[in-house]
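Everything on this sheet refers to the single structure shown next.
Note that this complex is displayed minus one protein chain, with the remaining chains in position.
The chains carry the letters A and B, assigned in the order they are written, with residues numbered from 1 in each.
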Amino acid sequence: MTQVELDVRNLSVARGGVPVLEGLSFTLKAGEVLVLRGPNGSGKTTLLRTLAGLQPPLAGEISQPPEAIAYGAHADGLKATLSVAENLAFWAAVHGLRDIGPALDHFNLRSLASRAAQNLSAGQKRRLGLARLLVTGRPIWLLDEPTVSLDAASVGLFADAVRAHVADGGAALIATHIDLGLEARVFDVTPFKPDPETGLRTRSAFDEALT
Amino acid sequence: MIALLARDIRLALRAGGGFGLGLAFFLIVVTLVPFGVGPESDILTRIAPGILWIGALLACLLSLDRIFQLDFEDGSLDLLATAPIPMEGIVAVKALAHWITTGLPLVIAAPLLGVLMNLAQPGHGWIFVTLLIGTPALSMIGAFGAALTVGLKRGGLLLSLLVLPLYMPTLIFGAEAATRAIDGFDNTTPLMMLAGITLASVALLPFAAAAALRINLR
Partner (left out) sequence: MSAPNRTRQARDNINWLWEWANPVKFMWFSGLVLPWLAGLTALVMATSLIWGFFFTPEAVNFGTSVKILYVHVPSATVAISAWFMMVVASVIWLIRRHHVSALAAKAAAPVGTVMTLIALATGALWGQPMWGTWWAWDPRLTSFLILFLFYLGYMALWAAIEDPDTAADLTSVLAIVGSVFAVLSRYAVNFWNQGLHQGASLSLDKEENVADTYWIPLVIGIAGFMLFFITLVFIRTRTEIRLRRVHALELRERMADA
């Protein structure tokens, strides 16, 4: 795996035209886990979506190696009528990989492989969604509340997966509220909430000119 | 990309909606027409190519919102957007999958339904040919409309309002090419225009649709 680094400089992100975080700077190096914290609605999801390239930043710079990001959203992107193995094999094929065996084993999905995704429990679906990360072969994981609906044993499986991933030279940025038992730096986004007075200034010059 | 195509086709087959519903709708439209205009065979013969084209067009329209909406709702589209496939490729492949699961069955069924409409003799082949050339444009234009409306809660009706005007040139040249051939006239020009629309749509609209999708995802 190539040396990876996600570098964020003075980043501002907006949701629905409203700035939610301003002036963020941090670096995520290979072998690191960074845990994002902040109250609900503080902009963690927006930050992750921006880093994943799904929406443009309002200001600032993001530097990262090309095609390095694997994004794990709230929604798992599963197809109800496809089996566990079919779902996983699809994402593997999209990312140019073939072997879904390790991912199935890692998240203890082997026995469910031929079951349709619609017949999985919420926790099993989540495990399948997380197993998808392994078949992307991408070094930087951006995870949004990955442990939702997982039981304690599954959280353990997930923590093991992250540990193995970073030991292998990967990196992970995880928005979560629970303690994963990982050796991780914590990054609290709360101080980066924009000031309502100056905040709108960084918005488009259009609205600035108006108010 | 092939994986995406295979997945979309498989999903359409499993859900049972893609193939079956479009075809059934097409059959119903063609069945309803004689009830509306009367059973006189010469009237039916005259309007047959147009009715078959409109029926195929409406059946195609019916399943357009599925192209992106389901993937948008379950988060697949976000994940696909971060995958190593260009958005233009995603659009083109999903339009192709729509054509294979919806357009192609209509093309094959149209000559058979032509029998119900008392289609004149050389018409069966020509309906098949013109629909075969024209329906890929319908899928691609539809994918563009679906990309525009993907973020909307109840985009179905709006999608029809946006797409149907864009369908007009395809319909005009497609039906015209079939009608001319049946009436024994030269139909090179409409046939060429129809092929031109399809080629240009397939070549250019993925870019517009991909731009619309990116806007809708952010």
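Heads up, the rule we're going with is that a contact is a pair of C-beta atoms (placed from the backbone, for glycine too) under 8 Å apart; a residue touches a chain by one contact, two chains touch by 3 or more.
Remember, predicted model here, so these are calculated numbers, not experimental data.
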| item | value |
| --- | --- |
| Selected from B:Glu40, B:Glu73 or B:Asp183 as touching the chain missing from the view | B:Asp183 |
| Chain B residues touching the omitted chain (full complex) | 144, 148-149, 151-152, 155, 158, 161-162, 164-166, 168-169, 172-173, 176, 179-180, 183, 185, 189-190, 193, 197, 205, 208, 211-212, 215-216, 218 |
| Hidden partner interface residues of chain A, rising order | 16-19, 41, 194, 196, 199-200, 204, 206-207, 209-211 |
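By definition in this document, only the chains that are shown with their structure count from here on.
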| item | value |
| --- | --- |
| Chain B - residues contacting chain A, complex | 2-4, 7, 10-11, 14-15, 71, 73-76, 78-85, 217-218 |
| Partner chain B, residues of chain A touching it in the complex | 49, 52-56, 67, 69-71, 73-79, 81-82, 86, 89-91, 93-96, 132, 136 |
